[in-house]
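The other protein chains are all here in position, but one chain of the complex has been omitted.
Let's turn to subunit A:
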Amino acid sequence: MTLIEKISIELGAPEPWPSDVKLFQPYEAEQILLPDNANCLATQAFLKMCQLPYAVEPRPNAEAMSPTLKVPFIKAGRFVIAELEGIVQFVNGKDITLTQPLDNDEKSNLRAYMSLIHSVLEMAELYICWVDSETYNEVTSGRNGSVYPWPLNYIQNWNKRSQVIKKLKTLGWYDKKLEDVYSEVETCCESLQARLNDQKFFFDHGPTELDALVFGHLFTILTTPLPRSDLANIVRNYPSLIDLVKRIENEYFKK
């Protein structure tokens, strides 16, 4: 979270949720990639769970507009806040929270699982999109470059790819093989399923940002057509996670 966000949370606290909130993200049909889409969807799910109105505003350069260089970000009145964590805190600052009934232990649990998803599912998605050459050539390069004219699309792709690879290298994911990535995802899904334990949501009393994040990632993995469908196949092995995704989709997105 940046300093600007911190200030916006403090300053924006007393104001009610404005009616013209815009959520900026890349074009869903032509441009957006798996990890970005997952995060955008997670944020949308969170806002819907809080019953806060927003309008999606697709922009080709949403990533460059964002204060943290990551999508999605929202514009609420005078404030611009990026990424799910920042938005959750911004919303909490207005006394709207999904985690009110949780005790400290459960809150730390929630934080731990959110970091698990960020450090496993998101990395795996980045790996598939940018490192796996088949997916990169067939899907990622075309989509990521689609909004730029001819020579620029190659430059932008190359630029973005080297950034992602650097990130994966420092976090120890670049050296993994595809099978290792799949087994990491399996372990992650397994532990999510064990945590969910056939409940309706991760915490008894109702949906939280963790459910939103899980929904965002799993729904995107399940519905995005890729040359390698292994990730989706792995997720399909966990029926209670699929149920969760369906439940959230029906409850919040099909109205």
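Some observations on this one:
As a working rule, a residue touches a chain if its C-beta (ideal position, glycine included) is under 8 Å from a C-beta of that chain, and two chains touch if they have at least 3 such contacts; residues count from 1.
The rule is simple: contacts and distances are computed from a predicted model.
Taking the options "Mediator of RNA polymerase II transcription subunit 18", "Glutathione S-transferase", "DNA repair protein RAD51" or "Ribosome biogenesis protein BMS1-like protein" in turn, only "Glutathione S-transferase" matches the UniProt protein name of the chain that is not displayed.
Among A:K22, A:R59, A:K75 or A:R195, the one in contact with the hidden chain is A:R195.
Touch with the chain omitted from the figure is made, among A:L116, A:V147 or A:L178, by A:L116. Where subunit A meets the chain that is not shown, the touching residues are 1-3, 68-69, 104-105, 107-109, 111-113, 115-116, 118-120, 163, 166-167, 169-172, 187-188, 190-192, 194-195, 197.
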